[in-house]
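As structure tokens, the structure follows; a few thoughts come after it.
With one protein chain held back, the other chains of the complex are shown just where they sit.
Labels A, B and C are assigned to the chains in the order they are written; within every chain, residues are numbered from 1.
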Amino acid sequence: MTAAVRRRSQLLPSGRLRPGAAVSLPVDEVRAALELMLLSRRFDARAIAMQRLGRWGVHSPAEGQEAAVVGSCLALDPGRDWVVPQYRELAAYLHQGHGLERVVAAQMGHPQEGRIADEVRLLPVQVALAAQLPQAVGLAWGLRRQGQDAVVLTYLGDGASSEGDFHEACNLAGVVRAPVVFLLQNNGWAISTPRRLQSAATTLASRGPGYGFPGVVVDGNDLLAVHAVTAEAVGRARAGDGPTLIEAQTYRLGFHNTTDDPTAYTDPAELAAARALDPILRVRRYLTAHGAWDEEREAAACRAIDDRLDRAIARAERLPAPGPAACFDDVYAEPPPRVLAQRAHALAEAEV
Amino acid sequence: MTAAVRRRSQLLPSGRLRPGAAVSLPVDEVRAALELMLLSRRFDARAIAMQRLGRWGVHSPAEGQEAAVVGSCLALDPGRDWVVPQYRELAAYLHQGHGLERVVAAQMGHPQEGRIADEVRLLPVQVALAAQLPQAVGLAWGLRRQGQDAVVLTYLGDGASSEGDFHEACNLAGVVRAPVVFLLQNNGWAISTPRRLQSAATTLASRGPGYGFPGVVVDGNDLLAVHAVTAEAVGRARAGDGPTLIEAQTYRLGFHNTTDDPTAYTDPAELAAARALDPILRVRRYLTAHGAWDEEREAAACRAIDDRLDRAIARAERLPAPGPAACFDDVYAEPPPRVLAQRAHALAEAEV
Amino acid sequence: MAQLTMVEALRDGLRVAMADDPRVLCLGLDIGTLGGVFRVTRGLQAEFGADRVVDTPLAEASIIGAAIGLALAGLRPVAELQFLGFSHQGFHQLGAQLGRFRTRSRGRFAVPVVVRAPFGGGIRSPEFHSDALEAQIVQMPGIKVVMPATPADAKGLLLTAIRDPDPVLFCEPDRLYRLGREEVPPGPHLVPFGVARLARAGDDLTLVAWSAAVELCLRAADRLAGEGIGAAVLDLRTLVPLDVEAILREARRTSRVVVVHEAPLTGGFGAEIAATIQEEAFHALDGPVRRVAAWDVPYPPGRLEDHYLPSLERVVRAARAAVRD
Partner (left out) sequence: MAQLTMVEALRDGLRVAMADDPRVLCLGLDIGTLGGVFRVTRGLQAEFGADRVVDTPLAEASIIGAAIGLALAGLRPVAELQFLGFSHQGFHQLGAQLGRFRTRSRGRFAVPVVVRAPFGGGIRSPEFHSDALEAQIVQMPGIKVVMPATPADAKGLLLTAIRDPDPVLFCEPDRLYRLGREEVPPGPHLVPFGVARLARAGDDLTLVAWSAAVELCLRAADRLAGEGIGAAVLDLRTLVPLDVEAILREARRTSRVVVVHEAPLTGGFGAEIAATIQEEAFHALDGPVRRVAAWDVPYPPGRLEDHYLPSLERVVRAARAAVRD
């Protein structure tokens, strides 16, 4: 229960391993991880550019948090485990098998395209902060009750950790020993609110013992440490040993979302220092040192990513705009007569 | 921050002090405390008897928890400090200066009598569990902002500690360093739900560090230890050092309230063991050993208490039954016209 | 057929559902050993085990939120809130989450959760325990709102709710829990949603109500019958879906309608009934749709509730006035 104070780390900013680090990802998987991190980074850049052109909805980039997201989700088996996201974890959605083209189309004005395919173990993004957490606990508990050996990995931010739902979810998870891992991405900010004003706790992971399970702090910019810590937590959960709260300490390098202007509230020096710890840099260094990465590979990876994005955007642009019926779809299995009448009314009006 | 694990105790069940105990209450104050504990106990008995006769509303007795309530509230200065109760802390209301006759009359069908007098630093009982906690934090914070050196002592149960409001209140209290003391009476039960099903945490006090302040466990049946621990916390708060979470481990010897039947869910052996730890017994033994209590004193104290109760009940019985206007009193300083019209309507109807 | 109280009928319904479908599980405060504060689930934990009748920590938002998750895992959770008044502690999990999960997931995820909650006045409950919040919940699209008024309907609507693929808020009138008995069909008795019940025939006016107010209206109709006024009583049974047809049929048939409910007047669901009737059957009315409701003030302490709730007297007077239109 003192795990909360030691901050776990393996891959140093230099790209070298901390002496004695027990690396849980072989080099080729680290390479795949880097590719996913790059995809996330380039997706963000494209989404922001598109948003500025009015062709994309509000976007919350993961810039700076790619190690926290990728390192954690890679500890899951998408064939049996679930991800319950907040809203900044694109890489985890893709890892679970959600289609990039679906994410793109949904953000480009085709919400119905965002539907997660039936075989993909992922819940929709959650805008109401922390509301996903009791749901993740119920899901984990229910899957175990149904005899599955599934684990649920749920994401939340430092801001979300202040909501009552965080507490209720953690407490219930402890009581029912739900196979759930809470991956708290402490990125230093909740919009403009710095971590310091969010809680007086030394670490947010120190809350674990108050629910009867471990809290672990990890360098959230360290792909390898995040993976190792999450893999341990997933292992405990799968073995029936209950939940873990992981605080991945990272930093939001971009803005909160495309409506935000962080220059109003951030300190450029702090941001510059954080940029030096960019999680992509150190993975690149690590792989390069292992002879598993070079400029050519990087260029090829980026081209492949950009191609995927281009194709997804082009596809989305060909989709017909949704009509009023989309407001009524999927509200009820069997809509009340009054709702059916309204639907008919809305459709008739749209035709006038 | 390891305070959470050591359970503080001073007065042993035998009535003897633990060697080295630093007693914070002189003997004559302990005697006054015992009298207050007896008042609480006899009030409960009377309220239950009256409720059975249909002359009293639902009652939640404090039986078994008198040391936790009395020991803690005695650490306050009613001339500047506030109590924000849950609903089982009669002794604390009286300590703050709330009139016994008001409590009695309110419970006997005269709600408007329950109004707390203007000079009494006490909020109304709170039925919505944990809802009092953010309010207590705001009050403490606000009083300090107004330049007062007041401390707010707020009570909650082990059940209430599972509510989201508990978390939000503690977290905010830590951030603003509110001069507030959270006195969690862990009486083993939330109606029929045992502490074991309420949380997997080893102690509920272990949650303090997750909010940046200490959590302390104390033997809640030990008047002296509860007082000492609360006095320390009040001192810290007053000095500007922020909140404390105190878990007073006690036991609910009676039922949840007069609508409850605990025989359906309690183990008689557990209850018998708890009865042996009755907090009144050990204070009686302590004072007797100090030559400050005997059977005669006990009899006189009980007579005086019963007289007060008799007088309060007799007074309440003479009060006229409230009419429909009481539904409309004190809802708004200036009621909307529609509400005034409804009031007139209700009064006119009552006259028909 | 057995003569059951509403508590017994609900328990029977839960037992039938649990025996019938291993996916059904109950969760909530004190529902296990104690059987809930009103004993609706008494005996069910002994019969079905502590993993199918689960005592949860004291935290309403997580009860609803966890029920969502359990439903996503393929179970059929029946959550009990100790009182509807405490649904506010979990309102964000109710309206924005439970009610919208199917929509939010564009149809991928159904959440067949039933949330049961006792409510209503007349039994001198403590603060917040009597609050009638149905009008607030009707403004949460995606949730069906069920309001039984009799033992047989309680069972039949509960079984329909548990089988419904969508979330249902099931509000139980605690004043009627043990007020009377009636024949309740054994086994899988189902009462469809959206079909109002003519609880009493009458040709001079129609009293429209739901939940405990139906019982009040029946008493009022008795009194009115003594005065030669024939008052029909329409029990809506479910507010979502709403049986608009039956409401309009009655409005057209008797031309005079009085709606009765326990929630405060302003913005209560009676307003919707009145608005709908005048919108759809304006010319059939002899006079306005009248409303008898609680006053626009907080629910008072138990000893004052008789001054607050719609009384027999007030219903009768409104009915007399309607007949004079």
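One rule holds for everything that comes next: a contact is a pair of C-beta atoms (placed from the backbone, for glycine too) under 8 Å apart; a residue touches a chain by one contact, two chains touch by 3 or more.
A quick note: this is a predicted structure, and the numbers were derived from the prediction, not measured.
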Displayed chains contacting the withheld chain: A, B, C
From B:Leu12, B:Val27, B:Ala292 or B:Val331, residue that would touch the chain that is not displayed: B:Val331
Residue among A:Pro111, A:Pro179, A:Pro243 or A:Pro279 touching the omitted chain: A:Pro111
Listed residues B:Glu168, B:Glu247 or B:Asp278, member touching the removed chain: B:Glu168
Sole residue of C:Pro22, C:Gly49, C:Pro192 or C:Gly267 that reaches the chain not shown, by the stated touch rule: C:Gly267
Where the unshown chain meets chain B, residue by residue: 111-112, 114-118, 123-124, 128, 131, 133-143, 145-146, 164-165, 167-169, 171-172, 175-176, 329-334, 336-339
Those residues of chain C which, in the complete complex, touch the missing chain: 85-86, 88-89, 91-92, 94-96, 99-100, 103-104, 127-128, 131, 133, 135-136, 138-139, 141-142, 240, 242, 263-264, 266-272, 274-276, 278-280, 282, 285, 287-291, 296-298, 300
Residues in chain A touching the chain absent from view: 57-58, 109-111, 127-129, 159-160, 162-165, 190-193, 197-199, 259, 264-265, 321-324, 326-328, 331, 336, 338-339, 342-343, 346, 349-350, 352
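Methods note: only the chains that are shown with their structure count from here on.
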From chain B, the most remote chain by mean C-alpha position: A
Chain A and chain C: spacing of chain centres that average the CA atoms, whole Å: 40
Overlap residues in chain C, where contacts from two or more other chains coincide: 56-57, 59, 61
Touching two or more other chains - residue numbers and ranges from chain A: 164-165, 167-168, 171, 175
